[in-house]
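In what follows, a single structure is set out as structure tokens and then discussed.
As you look at this complex, bear in mind that one protein chain is not there, while each of the others sits in place.
Naming follows writing order (A, B and C), and every chain is counted from residue 1.
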Amino acid sequence: MAEVVRREVVYALTAIITVIMIADFFLAIPQVNAVAGELRTWATIISTMALTLGAVNIIRVHSRNVRKRVPGVWYHSAFLVFIFALVTLLGLTNIDNPSANPVYKWLFDHAYVSLGQTWYAITGFYIASAAYRAFRARNIDAALLLIAGIFVMLMNAPIGEVIWAQIPAIGRWFNDVGQVPAMRTFLIVAAFGLLAFGFRTLLGRERGFYGEVA
Amino acid sequence: MSQETIWDRLQRIDRRVIYWLLFILLILPFLRPLGLPISISPQSRSLLEGLRKLKEGDVVVINISSGVSAWPECLPSLVAVSKVLIQQKAKIIYWTSFVDGHMTFEKIVEKVPGFKGLTYGVDYVHLGFYTGAEPTVAQLATNIRAIFTTDYKGTPIDQLPIMKGVNSAKDVKMVISSDTGDYGDYYIRQWRIPYGVPFAEIGIAMLFSNYQPYWPEIVFGMTGGAKGGAELEKLIGEPGDATVTMDAINTSHLLVVVAVILANLGYAATRRRR
Amino acid sequence: MGYPTTIDGILGIWTALALMLFVYSYPLYKENQLFRFAEHLFIGLSLAIAAIIAIQTTKRLAITPLMEGKVYYIVPILLGFMMYLILHRDYRWVSRYPIAILVGSSIGLGMRGTIIPNILSQIIATITPPKPGADATAWFNFVYIGIGTILAVMYFLLTFEHKGPLLYPTRLGRWVIMIGLGAYFGNTVLFRMAMLSGRAQFLLQVLGLVPF
Partner (left out) sequence: MIVAGRQTAFVFLIVTVALFYIFLEMARRGRRIPIRTFPAIAAIPEAIGRCAEMGKPLLYTSGYAMETLSNPDQGPQTLASISILSHVARLAVKAGVKLYYFTCIRDSLPLVEETLRTAYLEEGKPEEFDPLQINYQAGQSPYLNAVLGFMQRERPAANILMGGFYYESVVMGEGGNTIGAMQIAGTANTHQMPFLIATCDYCLIAEELYAASANITQDPWVLGCLRGEDIMKIVILALLIVGFVISFTGTTFLIDVLKR
């Protein structure tokens, strides 16, 4: 019995909710629309409450580093847990408007914004060095990719027009027309991938979500 | 050791040399701007035309699904679009799926002088944060009050005049989304298609390719990152941050293009020798 | 927003600059303790803002309505807490119920939503000819996109061997896909370099060489 409750009932519940959502779209039945709407609100509540699940997991990993005094790592982890606790407490002083707290606001206006933008841009370095040391036209595929890429890059940079007057027109062709067949095909293929994945989930075959692997 | 050509030596330049070269090349244009003209793409032009069709009192939703970390790419488009919407006297509802979205909203209000003559809660409002991916976006289309019971400061939603009579996609004239990820797809699948709400994408440049197949039938207008922002700034005649960024793009792009060409000439030379 | 005048403002931008240099000390020099410090500070701050906003939103989204009469909201709230049992090996199965609601609604909305915009509309857009009186380039582009899409979709036939009649069309199809990925690559470089330009500008702004 326990096994059924733990597996089969869950897959049945997933399938029923999936069918309700599909019926809500194709059939104009008010009761179905109401149930689907309520389920979507519940999904939002569950997702919102689960937001700190990631935080709990990461804090657990770093707390273990501190407990075990993992060399070279534990003091960074201790600092992370300390910052998390301090800033969360600062925010809780005024939950409706946390940035009313000057220290909280200062930390986010300066440390968080700078670190976020710095981190997000770090790939620019890697692209520049990879462009020089790794992007090779080793076959026709890579050659076509690099040629189209260079024209789009020179179209995006205002200096492209200075190098050769035709560059913006060619670069724009790649952007407006050249890439459409490929991107359109990726949309179609991804759509079928999603339908297949949904079909297998409907019949309880895709179990990656539930933490147990097929 | 076979006779080492110039190409082989060039191949072994240390990575850090390229990183330093890039960072220096990024700094120079800010000190001595080139001021080269920016070409306008048809996608940005169609976005502006769509915005100009809005009439006074039309309710427009701006979805902020890009973080503080993407400001150099996404903030200029958000600022330019907000300026045009204020000129059209539209009512603007901001909401965000990023935990730091309120900082983006406050930055937009700071950078758009037009907000000074308007009243928060009557002409524009920020309803705050939501999460939950496609189910939440779909529920917003049918019942906004199920997801937002207050604005981002905690004021109950029914005390906001702008929200009177506005509770679903049927009451919204247009959705404009600034994305770094998938939320634009959710608005296309749950707002644009079922309810026909005009949709525009003003996210990072990378997403320009993802949404190009939808243009113009499903996505009426698009801007691609900082370049799109600079185009909008030029179209509305108010140069801003993106215009400065685009001026600095030249040197970094030249470095990448020259690097690829140089490396491949070397590769072709060594391959012919082998 | 000009150059800050208050103490905390000046201290703020110099802290921001220091943290930026700590992070870029990794690619520009090598991995070091300052880089690790900045990395852990950023993770700590990110988790804190997520926790604060999560608590704030849960209060507004579920707790307040519950207090004001929506008693049945106790069910989704309980389901929300059940999610945390995924951390406990013995009670992990309990978290499958709230996950079922998330997965069921996401899959259902995805399956129903993807067909029109990602399949039907793409077909319609590909077979809609240019308006009468359109110039030659419009027709050339229409033919390129039409034939290109047909070849690229052919390339993604996965249970048919790409030989015989399929050999050349699928090879052309892969080339068409490579052109598309090339444009994608070009736009990605613009995205990353614009971000990095923003950082270079910030360095100059803090040093006072460029206005804020």
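We adopt the following convention: a residue touches a chain if its C-beta (ideal position, glycine included) is under 8 Å from a C-beta of that chain, and two chains touch if they have at least 3 such contacts.
It should be emphasised that the depicted structure is a prediction, and the values quoted were computed from it without experimental measurement.
Residue in contact with the omitted chain (choice from A:W74, A:W106 or A:Y126): A:Y126.
For the chain left out of this panel, the touching residue among C:Y73, C:Y97, C:Y184 or C:F202 is C:Y184. For chain A, the residues in touch with the chain missing from this view are 22, 25-28, 61, 122-123, 126-127, 129-130, 133-136, 138-139, 141-142, 145-146, 149, 186, 188-190, 192-193, 195-197, 199-200, 205-206, 208-209, 211, 213-214.
Looking at chain C, the residues touching the absent chain are 31, 39, 43, 99, 103, 106, 111-112, 115-116, 119-120, 123-124, 126-129, 146-147, 149-150, 153-154, 156-162, 177-178, 181-182, 184-185, 188.
By our rule, only the chains that are shown with their structure count from here on.
Comparing per-chain C-alpha centres with the mean over every protein C-alpha atom, the closest match is chain C. Set against the C-alpha centre of chain C, every other chain centre is closer than that of B.
Mean C-alpha positions place chain A and chain C at a centre distance of 5 Å. Centroid to centroid, with C-alpha atoms defining each point, chain A and chain B lie 17 Å apart. Touching of two or more other chains is recorded for residues 24, 27-28, 49-50, 53-54, 56-57, 61, 102, 105-106, 109-110, 113-114, 117, 122, 125, 180, 183-184, 187-190, 193, 195-196, 198-199 of chain C. Within chain A, the positions touching two or more other chains are listed as 25, 39-41, 43-44, 46-48, 51, 96, 108-109, 112-113, 116-117, 119-121, 124-125, 127, 146, 149-150, 153, 155-157, 175-176, 179-180, 183-184, 187.
Those residues of chain B lying in contact with chain C across their complex are 15-16, 19-20, 22-23, 26-27, 30-31, 70-73, 99-100, 110, 128-135, 138, 147-150, 154, 188-190, 192-193, 204-206, 208-209, 213-214, 217-218, 224-227, 244-246, 248-249, 252-253, 256. Of all residues in chain A, only 6, 10-11, 13-22, 24-26, 39-60, 76-77, 79-84, 86-88, 91-92, 95-96, 98, 102, 106-127, 140-142, 144-153, 155-157, 171, 173-192, 194-195, 197-198, 201-202, 209-211 touch chain C in the complex they form. Touching chain A in their complex are the following residues of chain C: 8, 12-13, 15-17, 19-20, 23-24, 26-28, 36-59, 61-62, 73, 75-77, 79-81, 83-84, 86-87, 92-93, 95-115, 117-119, 122, 125-126, 141, 144-145, 148-149, 151-153, 155-156, 174-190, 192-193, 195-196, 198-199, 202.
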